[in-house]
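Removed: one protein chain of the complex. Kept in place: all other protein chains.
So that you can tell them apart, the chains are marked A, B and C in the order they are listed, and the count of residues begins at 1 in each.
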Amino acid sequence: QEELLIYEIGNSQTCGVDLEEVGEFKNRLGGVTRDNEIGLAGLSEPECMRHYTRLSRKNYAIDMGLYPLGSCTMKHNPRINEKVVRLPGLGDIHPLQPVSTVQGALDLMDTLAHWLKTLTGMPAVAMSPKAGAHGELCGVMAIKAALDKRGENRTVILAPESAHGTNPATAALCGYKIKNIPSTKDGRVDLQALKDALGPDVAGIMLTNPNTCGLFERDIIEIADAVHAAGGYFYCDGANFNAIVGKVRPGDLGVDAMHINLHKTFSTPHGGGGPGAGPVVLSEALAPFAPVPYVVHGEDGFDLVEHVTDDGCSKDSFGRMTAFHGQMGMNIRALAFMMSHGTDGLARVAEDSVLNANYVMASLSDVMTASFDGPCMHECLFDDRFLADTGVATLDFAKAMIDEGYHPMTMYFPLVVHGAMLIEPTESESKQSVDQFVGSLRHLVEQAKSGNKDLFSGAPYLAPRKRLDETRAARSPVLRWTKPE
Amino acid sequence: QEELLIYEIGNSQTCGVDLEEVGEFKNRLGGVTRDNEIGLAGLSEPECMRHYTRLSRKNYAIDMGLYPLGSCTMKHNPRINEKVVRLPGLGDIHPLQPVSTVQGALDLMDTLAHWLKTLTGMPAVAMSPKAGAHGELCGVMAIKAALDKRGENRTVILAPESAHGTNPATAALCGYKIKNIPSTKDGRVDLQALKDALGPDVAGIMLTNPNTCGLFERDIIEIADAVHAAGGYFYCDGANFNAIVGKVRPGDLGVDAMHINLHKTFSTPHGGGGPGAGPVVLSEALAPFAPVPYVVHGEDGFDLVEHVTDDGCSKDSFGRMTAFHGQMGMNIRALAFMMSHGTDGLARVAEDSVLNANYVMASLSDVMTASFDGPCMHECLFDDRFLADTGVATLDFAKAMIDEGYHPMTMYFPLVVHGAMLIEPTESESKQSVDQFVGSLRHLVEQAKSGNKDLFSGAPYLAPRKRLDETRAARSPVLRWTKPE
Amino acid sequence: MRYLPLSQTDREAMLAKIGVSHVNDLFKDVPRDALLKEHVDLPTHMSEMEVEREFNGFANKNVPAGSVPFFVGAGAYRHYVPSSVDHLIQRGEFLTAYTPYQPEISQGTLQALYEFQTQVAQITGMEVSNASMYDGSTACGEAVLMARRATRKKKAILSGTLNPQYVEVVRTVTKYTDDVAVVNPVGTYFLDDLIAQIDDETSCVVVQNPDFFGNIQDYTKLAEAAHAKKALLVVVVTEVVSLGAVRSPGSMGADIVVGEGQSIGNGLTFGGPYVGLLATRQKFVRTMPGRVCGETVDADGKRGFVLTLSTREQHIRREKATSNICTNAGLCTLAFTIHMTLLGEKGFRHLAQLNHAKAVTLADKLDAIDGVSVLNDSFFNEFTVSLPMGAAEAVERLADQDVIAGVPLSRLYPDNPDMTNKLLVAVTETVTEDDMDRLVAELKELAHA
Partner (left out) sequence: MRYLPLSQTDREAMLAKIGVSHVNDLFKDVPRDALLKEHVDLPTHMSEMEVEREFNGFANKNVPAGSVPFFVGAGAYRHYVPSSVDHLIQRGEFLTAYTPYQPEISQGTLQALYEFQTQVAQITGMEVSNASMYDGSTACGEAVLMARRATRKKKAILSGTLNPQYVEVVRTVTKYTDDVAVVNPVGTYFLDDLIAQIDDETSCVVVQNPDFFGNIQDYTKLAEAAHAKKALLVVVVTEVVSLGAVRSPGSMGADIVVGEGQSIGNGLTFGGPYVGLLATRQKFVRTMPGRVCGETVDADGKRGFVLTLSTREQHIRREKATSNICTNAGLCTLAFTIHMTLLGEKGFRHLAQLNHAKAVTLADKLDAIDGVSVLNDSFFNEFTVSLPMGAAEAVERLADQDVIAGVPLSRLYPDNPDMTNKLLVAVTETVTEDDMDRLVAELKELAHA
């Protein structure tokens, strides 16, 4: 059951690889040679296999059950994607090989770009951002660059109260101040408040749509028009694109920039926290400011624009966001996911994800308190009113779900409702699976209401660990193993 | 926790693959068309992934812990072997492609044959047997064919009492009667009894060496000589080759035929019960009778002899044991294992496996009752004397090991001692791992002796299932799902 | 050495605990001269990278089926196996587990076997199945041995259209126990002649569907004739995908169905490992060879699965066991089950239709070539073609053009002049229109050269 750290199993002499013997040679390290022991622990291959196999079994994962984390889109990760990314012709190519030897890679990136542009109805896409937040940075940098080019020094970005935390953090990186826009009672941006906030100091708005309450912003076109009329740009946080892919094109809504989390909508696996990928689609207005590098159609096939030059297509580019060309491995998986579904399948992804979420809402709204009227999009939001007087906190309720065999939903986000519980089943859950999940939640609600507090306060009871002391961890951080005295 | 059957999750309409549409065509099935429903249940890919992932987690495996099954050699399964077997040039070739298009495959089989012959000191090897028992059949068939060729109709095969059950079962398939040879008090074949049993009716002996008590047959050369002198052949059961690989060549001991379980000594994974592979090395005397097919060096590279012909090298072959050429996938894995170790590493395999077993014996002999004096080979044998008066049965003791996190050892085999417990740690266990295992066993012995009977009688308590009713299963067998009325 | 965890320090500590000074002291029972003084003459250990290079070297000297238009079948078929199948069977919990002797910690393997047995029974139209044999050919041998046990008679009659390698395997394994006769000239099937051979001594009649040459038969009348003499009908299926389109052997009255299950879930891998299927009627369960998984309950009354009927097996019965088979094809079985579960009723039937449709398309194209004719009355995804030249030579020459056209029947019937010009051509869902057109074009050129 217990699994020690590698430092408690291995030692400095054990080695799980065999390497060619090193012959005689003259050291050319310039005298900067490492002499001291590094302190690494080695395991033989059998020990290593067992250690990480055992560790893995302490995780929850999509492969084990429904993963209803709102705003995270934890869906099935097809294994064909893992297979094609490992083809030597894709996995074993270097970003700085001669472009003549990577024409297939550039073709693939160009093909993916075409799919993304077509699905969003946008004319351009920046492929190098490495995650959603990196994509946000890309979008806001493009906005800033466009404004700079216009000679305007606008200082404010608007964002609704319900925004993902990355939105303000990103805006701050570009030197913007954030102004929060309140929500209406029905969970949308307050259009009048937004209009009131617009002015010559506003660079743009960062808006998630469908929003983090799981709702489609009904007034989105009016919002876009108002922002544009005030001289600002519309950045759309694309985290929830899964709800509308193939059904609605952000380009038709007036969006100027939107990142796409390939690891959400297009199922490149989350891997315990990354890697992700966050390509950003751009409007005509922002396209000239896209970061390098990008793929272009050259005379001898595909080519790469790798530098910002004084003239030519990259002259207005705001620069480079990363070494090399972006998250190719994620691009490959995402394109395989897209091609597998096709245009018909992707629309069905949106429909089924929305259907599953509304079904969850319909199946639970008699016992839990939905925060807003439906229909919702691909996730449904509950708050903790139903727990009033039960003595069960939202966190306890969520932890009790672990004992039922589930990963908890997203808790305490968005901030606009009290004790938020955001549930996103995704399209890859069957009705049977959703019904079981609903059954478990109904059971827990019943237990909470019938006063079975112990079931919640000590949960989880059946996990590899009981409740962990997060305060202690933060108060005196121990961030690495050190050799015991 | 509970996982339903596919028939209880899926249905006839759900499908987890996409296939090309079928166009118009004229049916040529000759009217023998299937009309009725088959009854298969389908799952979508996400459901299928989850179902079998969850099921897998109800298994014990080497990747999870020490697997001390005596006589089974459950060792580390390197993943490079799984990688190379899946190379398209090895995994995606058909056994009946033109031989000009599979020269690499034939080269590989020839190379593996060379390794096996060299390691055993034998001049020939039959590569097609598909498992250990199939190899036994090959060996005994070769003996029978050799005797037939000599015109001798011998009817008896000798085997020690401690023999694997497959030995008598195989001899019976070739029409032989089995005569059991008793063991001496030190766990070896009784040489005098053996000599007494030899005569003109004896076709040969089937002997496991190291034997199933984990001991090397000290008199093996004398046994071989005696059998040969009596006109019989010596079949050696190679299940325990792991103990001596690279240290002792069976050819030097007088063996005429020996199967090699590639899935034991050379680590092709057991896979929950196969597939295995059981090539058989043969002496000069038996080589001419080897089954087809086999690889030969031809004029244009490698060639295959696929038929028994009236003249030529295969004229005395006893025939064909299987369609195609044997367990190529296992051959590939075994050769990768051998090459990884090399001649130096394989000798170390034997040494470390013997060392680990003797270390277990030394570490437990004060609290458990070793059946024979050491040194043992790669497995050590205990019997149930130490459980006398504790009220704990061997089976209960073994099941309690499950709660300690281990797969039980081999129980009730060999039959020559009472309540046998045969422990084989293999060379791929670390000292730390063996020490922990020893510690758990010592703990259990202590509990048994201190009267904590409940710990054993209801074990396992912590497994996915409590003790299963095997009697019920055998008495009224339910071997398949059927649709509930 | 990466797979060996013991360090020199460990070894010394362990030797000390044992009470000997050198590891060779543990080998003291080995006759002195037999303990090798030096390592055998083979290469020393290699890094993983070097091992991979070696195997790339072997692989690069072969032509992978997927790299060329490919039409080889004859008992092993190239189908597309979903990646999820291979991913799942590589999970350590499945890959590195032993035979499920301890059911409490083997429910994963056992439940999958139970699902496998159900699937096999369903597609063959039988009541029960075992948990697999080595492959189709050895399963066929076991079926004949089983028929002897079930009928207590020992004359087996084999059809002339049974896969010739299966015939050889049956002859080998029954050499000392049964009388085996092949009736009908090779390549032909005459019901009346077969029936005429069935007598009171006959244990079983063994036929194949689709037969080795691709033709499909209804064996109902043969079953009736066998049963009239208390003999069993054994039906062999080497292309299990056919069972999605062709009537099941069970519905024809078969008593034992054996098959090669490779087509579902398993790659070609140059002939093995594959998965042997063996299904039968409930009443023969105790004469059935091999492992079997059955349903039961645990001490808490919960459903669980165990290996059962072990009193048939060699570790209990020794020389009286139903078979000497011990290891089966566990992992290949699992691959079969997972792939079949992905297909389900709908996919399995669709896959069969697709194979048949493609085969019909190619048959029509080949038949249209001057001098080439398709000889089959009926077929599923494989058929026999007559060429205006030696088929072996044709295959070699087409291989030089990177087309692997099929199996020349002379390879399997080397002494039979009737087979010289005959080519066995298989078509699965992996074959494209382009592949077919390449074959047709190359064959035309060859035929008219």
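One rule holds in what follows: a contact is a pair of C-beta atoms (placed from the backbone, for glycine too) under 8 Å apart; a residue touches a chain by one contact, two chains touch by 3 or more.
Here the structure is a predicted model, which means the values were calculated and not measured.
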Can you list the shown chains that the absent chain is in touch with?
A, B, C
I'm checking contacts with the chain that's been left out. Which of A:Ile93, A:Ala285 or A:Ala393 qualifies?
A:Ile93
Specify the residue from the set A:Cys48, A:Ala146 or A:Ile181 that touches the hidden chain.
A:Cys48
Residues in chain B touching the chain absent from view
11, 13-20, 43-47, 49, 53, 78-80, 82-83
Touching the hidden chain in the full complex, which residues of chain C are there? Just list them.
2, 47-49, 80, 82-83, 87, 90-92, 342, 429-430
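The working rule: only the chains that are shown with their structure count from here on.
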Chain B to chain C, mean C-alpha position gap in Å, rounds to 20
Could you give the separation in Å between the centres of chain A and chain B, each centre being the mean of its C-alpha atoms?
48
Need the CA-centroid distance for the pair chain A / chain C, whole Å please.
46
For chain C, give me the residues that contact two or more of the other chains.
1-5, 7, 45-46, 48, 50, 82, 84, 86-87, 92
Among the residues of chain B, which ones contact at least 2 other chains?
45, 49, 53, 57, 62-64, 76, 78, 340, 428-430, 433
